[in-house]
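Only a single protein chain was left out; the remaining protein chains are all shown in position.
Per-chain residue numbering starts at 1, and chain names A, B and C are given in the order in which the chains are listed.
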Amino acid sequence: MIRFDCDYLEGAHPLILKRLSETNMEQSIGYGCDEHCDNAKALIKKICDAPESDVHFLVGGTQTNTAVICSALRPHQGVVSPETGHINIHESGAIEATGHKVLALPADEGKLKANDLDRYLTENENDPVREHMVQPGMVYISFPTEGGTLYSKQELTELYSVCQSHGIPLYIDGARLGYGLAAETNDLDITDFAKLCDAFYIGGTKVGALFGEALVINSDKLKKDFRYIIKQKGGLLAKGRLLGIQFEVLFEDGLYFEISKHAINCAKRIRRIFENKGCGFLFDSQTNQLFPILPDSKANALLEKCAGEIWCSVGSGKSAVRFCSSWATTEEKLETLEKTVIEIL
Amino acid sequence: MIRFDCDYLEGAHPLILKRLSETNMEQSIGYGCDEHCDNAKALIKKICDAPESDVHFLVGGTQTNTAVICSALRPHQGVVSPETGHINIHESGAIEATGHKVLALPADEGKLKANDLDRYLTENENDPVREHMVQPGMVYISFPTEGGTLYSKQELTELYSVCQSHGIPLYIDGARLGYGLAAETNDLDITDFAKLCDAFYIGGTKVGALFGEALVINSDKLKKDFRYIIKQKGGLLAKGRLLGIQFEVLFEDGLYFEISKHAINCAKRIRRIFENKGCGFLFDSQTNQLFPILPDSKANALLEKCAGEIWCSVGSGKSAVRFCSSWATTEEKLETLEKTVIEIL
Amino acid sequence: MIRFDCDYLEGAHPLILKRLSETNMEQSIGYGCDEHCDNAKALIKKICDAPESDVHFLVGGTQTNTAVICSALRPHQGVVSPETGHINIHESGAIEATGHKVLALPADEGKLKANDLDRYLTENENDPVREHMVQPGMVYISFPTEGGTLYSKQELTELYSVCQSHGIPLYIDGARLGYGLAAETNDLDITDFAKLCDAFYIGGTKVGALFGEALVINSDKLKKDFRYIIKQKGGLLAKGRLLGIQFEVLFEDGLYFEISKHAINCAKRIRRIFENKGCGFLFDSQTNQLFPILPDSKANALLEKCAGEIWCSVGSGKSAVRFCSSWATTEEKLETLEKTVIEIL
Partner (left out) sequence: MIRFDCDYLEGAHPLILKRLSETNMEQSIGYGCDEHCDNAKALIKKICDAPESDVHFLVGGTQTNTAVICSALRPHQGVVSPETGHINIHESGAIEATGHKVLALPADEGKLKANDLDRYLTENENDPVREHMVQPGMVYISFPTEGGTLYSKQELTELYSVCQSHGIPLYIDGARLGYGLAAETNDLDITDFAKLCDAFYIGGTKVGALFGEALVINSDKLKKDFRYIIKQKGGLLAKGRLLGIQFEVLFEDGLYFEISKHAINCAKRIRRIFENKGCGFLFDSQTNQLFPILPDSKANALLEKCAGEIWCSVGSGKSAVRFCSSWATTEEKLETLEKTVIEIL
């Protein structure tokens, strides 16, 4: 069986494994204070045009989200998220476990709209019994969203403007940032993320690394003592240089962007495979996750040969199924998928 | 100005103050281990026909809800609540502050429906990625609800049956239990609450006491070490006998039920006052909270003379306004309200 | 049996009960926004000569300590406390339940010494692996201490100076503040507390009130959004005016100081009763709690007639036993104690 059910099926880009081998017997001080981390941080700050930002490396996304959010909030505050946000659904209550409510707002194709946010924040500020309610203290969005959609530069600019006018920091979960940046319809540059939010992370786990996320903190208020928080949340890897080395490889020669582009090309191919059979899609994804809607009977037959993840039932005996491309998707697997889809659907 | 905006406007029923004065110079051991507490517990267990239940006294509702819920849940669990539930909206994130998500389900007139709950719990149990989601570990409802509505005996029986079939305890917030029991349409008896849920509390703050709630724990699994939790959450009153004394007065001669009945009679009068002017209501409340819908212009004029709480806008220049009766509502105030409503609306 | 085992044995000073009765049928808005609270706050600010401080009323000490400490700390910070501090021993882990370590330092007669604190804070700041340790973020002390001892003005000044030089706020638990101020050896005035710490509370529960503590926040940094925290921690009493009324009575004519003085006079008498029988004391208490050391055999006989609290064994078949006076101690009870001690020891 071949798999397309997620974008963390394989190990790492071979260049990363190669570098890990080459550096294996170097001796480094621990916990991310080594030269590889320093170098990777400098590369990321340069590529983001963000000399004043802080960069930290963490092992995974849940950890990163938890650390940033709990570090930013006071006890009576919560984090605003689109209702489809990863922190609201698929992190086993990690945010709440640190004491904070996820304040879920309606989402449009997975995206939080500036108007909705502004209305919510304004109403909250004016509520005479607001002290009995959770105070919004941060806004969380994902780029790309969990449905593969993208904020345009205009949308992100407006959203950040709303946040700033209410004095609330904006944090962007970039678990698949590379795939968002590489999308054809995208008009945001990585340097925009240093300007249009208070913190964001550059996902490595799903974009070529064995594991690891690079958190970029733009806002001074969020920088203080952040390493304590990483340590407390179990995210301070003893051999921190493993993270530094991986991000060095990803960012020293543009590998991150190159492999993201590859995944997007593969995703276009997957989209066509299903479009050709007349399938509709759950979201209008422009990135590496696609959610074709399939009759349940056919879906089961297909998934036995080409794994996808059943996302949700959409009624009438049909379900949306997630198929992902990634840096590791091969031409050969795409061909098998195409053949199988043609055969079964 | 006279007030109807809530049901905690006055002090306590005069008999309670009298008893507090009479017992004032008695010496009691602290923290609820005194004879007044013992006696009040025995009275409540008897009146609930619940000889095996544990009774604890806490100062207020948020404390009680927090203590029960955090005591029952493991770290990865959350508490299911109708979306309008008090814990989901008006307790400043107290539940989340103990590490647990409030899992909000749609509410119908403030009530959680057994079918909706069953579907949600079943779907969660069958979800292949349920380990990435918060596990439901308790169900919370209010009787009466925040909108003044009531579960029928049939509805409560069905709801509890769903909870039991999924192995999840049911907890009932009875901040206004007396007013629910006294309602004309109510078909539940206080003894039913010892049989149809795992824990519930008998609200004193809003029903005649200066302050205080009597928590009744029916389920053995929820009993263990509960006093530690009360202490940790700041709910173990040093002079615990103050709570015992108040509940002695409320339950030794049926005072709790008698003053609740009075409030319901007053509520019927308030309902008629607004109905007579052709007002609709936000909820079909059968208890002491009424939510007439008033044109905003008239509402403001009315509230300057007779305080009510603006609950929410309902569009078209109209708002629902909460007017409450209580044990303390006087004929005189009702007359003033009637006159003013007639004058202004 | 008569009791001296703690200072919360009786109800409230009769003037408080009288006022509660007189105001009982007034209608007040809830949650501490009423005129009685406003008036009581003004009285306290005046008597503390602290026009810029914020005053809040909470129900009990554990709640107050928890609210202040969790509000002040970031997630990676802890609160320094003498090892004998109430928060470190007798609050069932309330502070830890909000996510923060109590950093216990050695205590001398229950007191934290400025030198010890300075050394600890300096070492922590210079520790190369401090990010792996809990960062001290607040200092907690009690006045009087749990052993009845007092900080002199010089000691408190030095301690606060150490806190300020390290940028860490100082918070003082004044559960028995009145008894400390009334002590003969005390050289601190209540106005000093508005200058020599960032926040402190004036205990009511143990000094004449039914319940209630008045928190005074001097530092601007600790003021923001504090009512949200009180609500979240279950400390925002619905009928907040009950707290306002009690503190009005205590502070409008000096009642708080007068009844404290009475308790101190009674304590001197208790001290003499035991000294006359040659007893030593566990702590050199200058306030209303005394800890005479008694042979275990005699202690048991005595406690059957005059309750005291066995504090700890001191070896050699002897134990320290706590005897407390309070605003409610009567001449008659003191005489009985004296007679019984003479008889038994």
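FYI, contacts are C-beta pairs under 8 Å (C-beta built on N, C-alpha and C of every residue); 3 or more make two chains touch, one makes a residue touch a chain.
It should be emphasised that the depicted structure is a prediction, and the values quoted were computed from it without experimental measurement.
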Residue of A:Ser53, A:Gln77, A:Ser92 or A:Asn186 in touch with the missing chain, whole complex considered: A:Ser92
Candidates C:Gly60, C:Gly99, C:Pro144 or C:Pro292 - the one touching the absent chain: C:Gly99
Selected residue (touches chain absent from view) among A:Tyr140, A:Phe200 or A:Tyr228: A:Tyr228
Residue, one of A:Met138, A:Leu170 or A:Leu237, that touches the chain absent here: A:Leu237
Residue ranges of chain C at the interface with the undisplayed chain: 75-76, 78, 89-93, 96-102, 129, 131-134, 310
Residues from chain B at the interface with the omitted partner, ascending: 31, 70-71, 74-76, 98-99, 131-132, 135, 225, 227-229, 231-232, 236
Contact set of chain A toward the excluded chain (per top definition): 2-3, 5-6, 8-12, 14, 17, 20-21, 23-30, 59-63, 66, 91-94, 97-98, 205-206, 210-211, 228, 231-239, 242, 307, 328
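In the analysis below, only the chains that are shown with their structure count from here on.
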Chain occupying the most central position, where position means C-alpha average: B
Mean-CA-position distance for chain C and chain A (Å): 49
Euclidean distance of C-alpha centroids - chain A vs chain B, Å: 42
Where chain B touches two or more other chains, by residue: 91-93, 97-98
